[in-house]
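Here the complex is missing a single protein chain, while all its other protein chains stay put.
Each chain gets a letter, A, B and C, in the order it is written, and its residues are counted from 1.
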Amino acid sequence: MRTTEMMNTYPAEISVDRDLLARTIDMLVACAQACTSCADACLSEETVTELRKCIRTNLDCADIYAATARILSRHTGYDANLTHAQLQACAQACESCGDECEQHAGHHEHCSVCAEACRACAQACNELLAAIA
Amino acid sequence: MRTTEMMNTYPAEISVDRDLLARTIDMLVACAQACTSCADACLSEETVTELRKCIRTNLDCADIYAATARILSRHTGYDANLTHAQLQACAQACESCGDECEQHAGHHEHCSVCAEACRACAQACNELLAAIA
Amino acid sequence: MRTTEMMNTYPAEISVDRDLLARTIDMLVACAQACTSCADACLSEETVTELRKCIRTNLDCADIYAATARILSRHTGYDANLTHAQLQACAQACESCGDECEQHAGHHEHCSVCAEACRACAQACNELLAAIA
Partner (left out) sequence: MRTTEMMNTYPAEISVDRDLLARTIDMLVACAQACTSCADACLSEETVTELRKCIRTNLDCADIYAATARILSRHTGYDANLTHAQLQACAQACESCGDECEQHAGHHEHCSVCAEACRACAQACNELLAAIA
């Protein structure tokens, strides 16, 4: 990831703490990839019928994380209300997916890794929410 | 759009009013396309320097609407908290983009059409939020 | 959809036939929604273990159709090579998904509707490919 490197080339001010912002973007991007992978791994498990909700939540979260990472990567014409609302939705998605994957973490290593990624991502989102409040 | 047709083939229960749900999905999908088009049209205007915030908001909204339309198109393993939070972010995005495009509606027809689409989409999101509360 | 309405507000030339372009965008957007719905419906079927490949192809196609619809909705700084290559990938995706869904069309109405949507979308992509060649 070149997130910080790109951020440092932005030609105008960025109103948010750059380290926290770059860290959150990186986590969102990594977590989106983990959720896409976890949905696909769940789909190949013999016990797929017990993993339907997990697959669905992973798909939702991959979409929400990807959209949020893009929004946070844009600094031009910053809209605090929009960013705040999307970050709140994202933090909720992290919690939902963390909870769901955690239930299968004992049986499936992909759910364990994904739950851990979502927990770390939730913390970053909440720190960023506090910073931009 | 075959949204209602596809919804009627879903093999399990759908907990939300189907007409309202299908209408909201259709509006989100149409509004995402309008925002992508409006960002591109703004980019080609001579006065692009005055439309930077409009372009950015359009890009954010296209991402948020697309993610929300996907989430609403999934019924398996429904998570009320996640859906509610994303719909709230989406309603805020509709308001932000409607406000921003409206400021340029007198000069640019694409902003006028896009503002109208966002207003209609905001109303659908708020109706759906009320229905699933 | 306000695709044609938005297209007519674009402030510069559009090098491709507008009717064909708008029709293809509308089909891609509708087909992306159908594929997202079909993946979710398959996931809820009792026979989900036989629908794994169908779910995966639907997810891929939803991503490809959405990306292609966005690219076709942008006219500024048109890149013929990029557009052509993405349309070819999209036509292949339509064929793959049409073939896969068709295999389940006798058992699942959502696969039947989705296969039909992919076939129509393939034709629009191929017409557009011929037009921009």
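Criterion: a residue touches a chain if its C-beta (ideal position, glycine included) is under 8 Å from a C-beta of that chain, and two chains touch if they have at least 3 such contacts.
Only a predicted model underlies this, so the values are computations on that prediction, with no experimental measurement involved.
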Listed residues C:7, C:31, C:66 or C:115, member touching the removed chain
C:66
Taking the entire complex into account, which one of A:41, A:54 or A:124 touches the absent chain?
A:41
Taking the full complex into account, what residues of chain A touch the chain not shown?
1-3, 5-7, 9-12, 25, 29-30, 33-34, 36-38, 40-41, 43-46, 62, 66, 69-70, 73-76, 108-110, 113-114, 117
Hidden partner sits against chain C at residues 52-57, 59-60, 63-64, 66-67, 70-71, 74, 76-77, 79, 81-82, 85-86, 88-89, 92-93, 95-96, 100
Interface residues of chain B (partner: the chain not displayed):
40, 43-44, 48-49, 52, 55-56, 59
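In the analysis below, only the chains that are shown with their structure count from here on.
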In terms of residue numbering, is the interface formed by chain A and chain C classified as same (over half shared) or different (under half shared)?
same
Taking CA centroids for every chain, report which one is farthest away from chain A.
C
Whole-Å separation of chain centres (CA-atom averages), chain B against chain C:
19
CA centre of chain A versus CA centre of chain C: separation in Å?
27
Can you list the residues of chain A that touch 2 or more other chains?
52, 55-56, 59
